[in-house]
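Inspection log for the structure reproduced underneath, given as structure tokens.
Removed from the display is one protein chain of the complex; every other protein chain stays in position.
Going in written order, the chains are labelled A, B and C, and every chain counts its residues from 1.
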Amino acid sequence: MDRMPPWADALLVPLISLVLAALISALVILGIGEDPIAAVKLMITGALGSSYGWGYTLYYATNFIFTGLAFAVASHAGLFNIGSEGQAMLGGLGVAIICLLLPWPHWALALPAAILGAALFGALWALIPAWLQAKRGSHIVITTIMFNFIAAAFLNYMLVNILRPEGSMDPATARFPTGAHLPTLHEMLSPLGIAFSKSAPANISLFIALLACLLVWLLIWRTRLGFEIRSLGKSESASRYAGISPTRIIIIAMLISGALSGCMAINNVMGEAERLVLNATEGAGFIGIAVALMGRNHPLGVLMAALLFGFLYQGGAELALWTSIPRELIVVIQALVILFTGALDNMVRMPLERLFLARRRGRGT
Amino acid sequence: MRIPQDAAGQGQNVAPAIELRGISKAFGPVQANKDISIRVMPGTIHGIIGENGAGKSTLMSILYGFYRADRGEILIRGTPVSIPDSQAAIGHGIGMVFQHFKLVEPFTVLENVILGAEDGGLLRPSLAKARAELKRLADEYELHVDPDARISDIGVGMQQRVEILKALYRQADILILDEPTGVLTPAEADQLFRILDRLRDEGKTIILITHKLREIMEITDTVSVMRRGEMTATVATSETSPEHLAELMVGRKVLLRVDKAPANPGATVLEIEGLRVVDSQGVARLKGIDLTVRAGEILGLAGVAGNGQSELLEVLGGTRAATGQIRLNGQPIDLTGRYSDGRSRRAHGIAHVPEDRQRDGLIMDFTAWENTIFGYHRDGDGLLMETRALREEAAAKMERFDVRPPDASLPAKSFSGGNQQKIVLAREIERNPDLLLVGQPTRGVDIGAIEFIHQQIVALRDAGKAVLLVSVELEEILSLADRVAVMFDGQIMGERLPGETDETELGLLMAGVTGQPDDPFAAVEAAQFAQAREHGEHHG
Amino acid sequence: DPALIFDLGGKFDKSFNESAHNGAQRWAEETGGSYNEVELQSEAQREQALRRFAEAGNNPIVMVGFAFGDALGEVAADYPDTKFAIIDMVVDQPNVRSVVFNEHEGSYLVGMMAGLASDSGTVGFIGGMDIPLIRKFACGYVQGVKAANADATVIQNMTGTTPAAWNDPVKGSELTKAQISQGADVVYAAAGGTGVGVLQTAADEGILSIGVDSNQNYLHPGKVLTSMVKRVDNAVYEAMKAGPDMETGFNVMGLGNGGIAYALDEHNASLVNDDMKAMVDEASAKIGSGELTVHDYMSDNTCPVE
Partner (left out) sequence: MDLATLLQVLDSTVRLATPLLLACLAGLFSERAGIFDIGLEGKMLMAAFFSAAIAFVTGSVWLGLLAGIAGSLALSALHGLASITFRGNQLISGVAINFLAAGMTVLIAQSWFKEGGRTPSLMGGARFEPITLPLAETLQKIPVLGPVYYELISGHTLLVYLAIACVPASWWLLYRTRFGLRLRAVGENPAAVDTAGISVVRLRFAAVAICGVLCGIAGAYLATALQAGFVKDMTAGRGFIALAALIFAKWRPWHALWATLLFGLLQAIALRYQNIELSGVTIPVQLMDALPYILTVIILAGFVGKAIPPRAGGEPYVKER
């Protein structure tokens, strides 16, 4: 009795929305007196035209995979986690503390520890809003927004007053020891005879992100816990009836979500900057929302959307470098993508539904 | 009851108060109304009956301008009108009391009454005027409510009065009531009917939607029957009978009795002692329940909705905490602690077919196979679920329970109500539980499925299992149960054997009247009791 | 082509970054050359910008702000054939030119002017981010004020502890109001974009202000006493002009080599009388000749006067 075949809902709607967002973006570029086609060309060569470009595109995509998955997992439980940004910041703190705590001899030892630290800090930062939602009914959207700001202030304090090395003027931690430096794609691919740009930051975290996609897919669609998470997301009262504790699932889902957000720090803090700076997340937590919306909360979709946003980010950086188009253009495109795929999706879906209904009626069923 | 001179509305001189011609309405793929025509004469009470989902509410909502018809014409007092919104309907003197009330809970009665019918931009004069008018209406129709009470603080019976007052305040002379008695005690319902009678005497036209044939026979002048979006018949009430109406409703002769062998009860399976429940607002919902159910018997629990049956099922099913004692096969069951949830109840061998299958029993977006393991999804070992095996198992189960279509990968929402219920039953019965809890097993289910579902329940009983059946349909209880207990105000009013009682006696018990059936004060008191507890108990 | 990377305040901060921008513009106009430039949005982008310009063959790459120090330390070694110039920070690499300024000397001069121009005997200092560099400004300023008027009081405030402090005009404005209520009638803003709020409020409330980095006298003609001009523009101009052959190493710009000055133009001519000018010029000469030393906060992280 569906109004529309599932494939149309999963593919056609986001695709059309994306096209609309692209059209309006082109208008915006025209509006500021630039040439959209040239801009797109520059973005494509800048982001995909060289292994350097790919290196950055994949680096950004890695961030967005983590935050996109984080949002998706919470979404499956019916929770709107806007707090990825703060959770990823705290994940950075976890990574920094782990990396600076010991003189790591080799990254293979440092990486699992750092993952643990990132996940733990991210998860703990998500735990409080989760607990408040589960036990006190405080709206998780608002609490996670608040926690983003609290995280920023907290990190600010930590970097300025606690973690800043003696004599340094930057509010940033010291460099991590060499033993905590992650192998980049350049280092990983050169033994295979593939020449990959040395200066691009894409690193082993990409593969961890891909692994996370697989794990999240298994979690959501193959495990009993995932079954319970999805149940709660669809119907709380049915879940109660089935003996699924909403409190437990809310907390677990948010812990997983927070841990995934936190793991982003493996990529940007440990893999790229190799120290913790202010605002290391650069809004990736919010992009995760767009990524998950576009990817329909499915890991595969998240992966595709993250690549798209990685492309946009790197392409946007190139625009800012080589043209007078400010980097904010990317913020606008991002806003349009969120708007069309997330908030205005009914604008696309409603006429499509009517179309499919008319076709079905036409066929006389 | 009064016999109209011109029941079917064939009169030449008087224009019908309302005439609908060829009304059709689709919600997406669902055709809720198909080419419906109906005439309602002024000064009459016109009943509309039909199964759940037949399209009654939709039709009335179209008349009230809440929905817009896809096709068709509306005539009021003989003139064609267009009713694009409720404002237009109100303008034509139509008032409607919805099945689900449309009140603003944090507002006072007075604010609700004036909402949309204010005089001028400032509230003060409107409120003063409404206060006076409400007092007049209260005196005239015995519709007393406290104008300054908040809606959230008054019971459903009172809320319904507010809805009626809203319509009268807007000077409606055509009043539509959509299932007004579903949430009322018999006493409250009687009082409502007295009010309706008086309104009719004043020349107002009333359309009454109900499922209850008794009410149709008691108060209406004409009755229309709807089935699957179509209007199947309109007859004068005096010229019909409940059996005839039932047949019109479902489209074929109705079996009023279930074929079953006499019960053969064995050992006690479920023992309940002194069970008490206090809800989150501090209101006592169960006030000391004692019950037993034995193997091989069906215990029917009768009662007006909202008297604690739902709470009892919830406690037994593990979704509500309680105090007291429950033993299953002699073993005590945890009522408040860690193990008072649905999962451990299932581990004890209690299966539960919930009252509201769409809200509780199924995840509408999940596939059928996922729904056949819902609640039992923790069974089996291994980290990952064996989806292929589960899918095949589900398909087999659906085959056995005659679920149509037997496609396990369709989402639950794409099955019809009866087939959804069969999925739930398949899931619960196939686990071969010691005790089956069933709430409203056939609500909204078509007649073919009803028979099948009843057979399955009886078969489980015959296999020596205990069944606790809760239903608001007395007929269902009388025909299915081996023993009947009646609940009122959180207490068991008494137990009867179906063969040794009748609807009248059970009806009195359901109203809280024991012993002296003639005692009017007891009935009134009981009604007030019921009302006080009924906060917000809406069941779809 | 050379490349220029601005710090978070953005190239139109009317102060530090804008000065760099002007230098680059001057170079472009004089030589007809072109250069690439970028404004950063976050800390995390520093390294990418550096690498991208280096990858693309820009040479030399000029960056303004101490905050590039760490990133440049990482990147410079990867591109030994590219020359880098960093302003306000010392990075010890063979292909890096580190340009630092004797801000304490310039601040001393404008401090003197503040001390002379103040009627109330109370003057203010509003710094940007609380780092040794800005303390160096403050310390030089206080020494100058005291030199002109030994009894003067200097109220000091810092805007914040993060780079956001460079770009918070509201806070600059509020701090100015606070200092005014404590009696200050001249206030010196060494706070990048935040200073815009300081100068605005000072002008609104009718007291004098002192600009920084660029010549900011024109912002509120007749209300800005002077500006402590730090010739970031010259530093950028020279680096770009030298091109790929730019000399690397340590480069100090002070009063002596015209790297630091106080601004005098038609916008503040009415505020600076001849006596004042004579006294300040004398001090300037003395500092230039080494006869007078102004204590540099960063030499020992202390200031002899408060």
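By our rule, a contact is a pair of C-beta atoms (placed from the backbone, for glycine too) under 8 Å apart; a residue touches a chain by one contact, two chains touch by 3 or more.
Bear in mind that the values here come from a model prediction, so they are computed numbers and not experimental data.
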### Query
What are the shown chains in contact with the chain that isn't displayed?
A, B, C
### Message
Looking at the full complex, which residue from C:39, C:88 or C:105 touches the chain that isn't shown here?
### Response
C:39
### Message
Looking at the full complex, which residue from A:174, A:331 or A:357 touches the chain that isn't shown here?
### Response
A:331
### Query
Which of A:44, A:124, A:141 or A:304 touches the chain that is not shown?
A:141
### Message
List every residue of chain A that touches the chain not included in the displayed model.
### Response
28, 31-33, 80, 82, 128, 132, 136-139, 141-143, 145-147, 149-150, 153-154, 156-157, 160-161, 286, 289, 293, 324, 326, 328-336, 338-339, 342-347, 350
### Query
Residues of chain B in contact with the chain that isn't shown?
27-28, 64-67, 85-91, 96, 98, 102-107, 111-112, 114-118, 120-124, 126, 166
### Query
In the full complex, which residues of chain C touch the absent chain?
10-12, 39, 130, 157-158, 160-161, 167-171, 173-175, 177-178, 181, 193, 196-197, 200, 219
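Going forward, only the chains that are shown with their structure count from here on.
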### Query
Which whole number of Å gives the spacing of the CA centres of chain A and chain B?
46
#### Entry: Rounded Å distance between chain B and chain C, as computed from the means of their C-alpha atoms
78
## Note on the structure
Taking each chain's centre as the mean of its CA atoms, chain A sits from chain C at a distance in Å of 39
## Note on the structure
The positions of chain A in contact with two or more other chains are none
### Message
Which positions in chain B are in touch with at least two other chains?
### Response
none
### Summary
Within their complex, chain C touches chain A through residues 36, 38-39, 41-45, 47-49, 51-55, 66-67, 69-70, 74, 78, 129, 131-133, 161-163
### Task
Please give the residue numbers of chain B that touch chain A in the complex, ascending.
28-30, 317-319, 341-346, 352, 354, 359-366, 370, 374-375, 377-378, 383-385, 387, 411, 413-414
### Query
Within the complex, which stretch of chain A touches chain C?
52, 56, 156, 159-161, 169-172, 175, 197-199, 201, 268, 272-275, 277-280, 282, 317-318, 320-322, 326-327
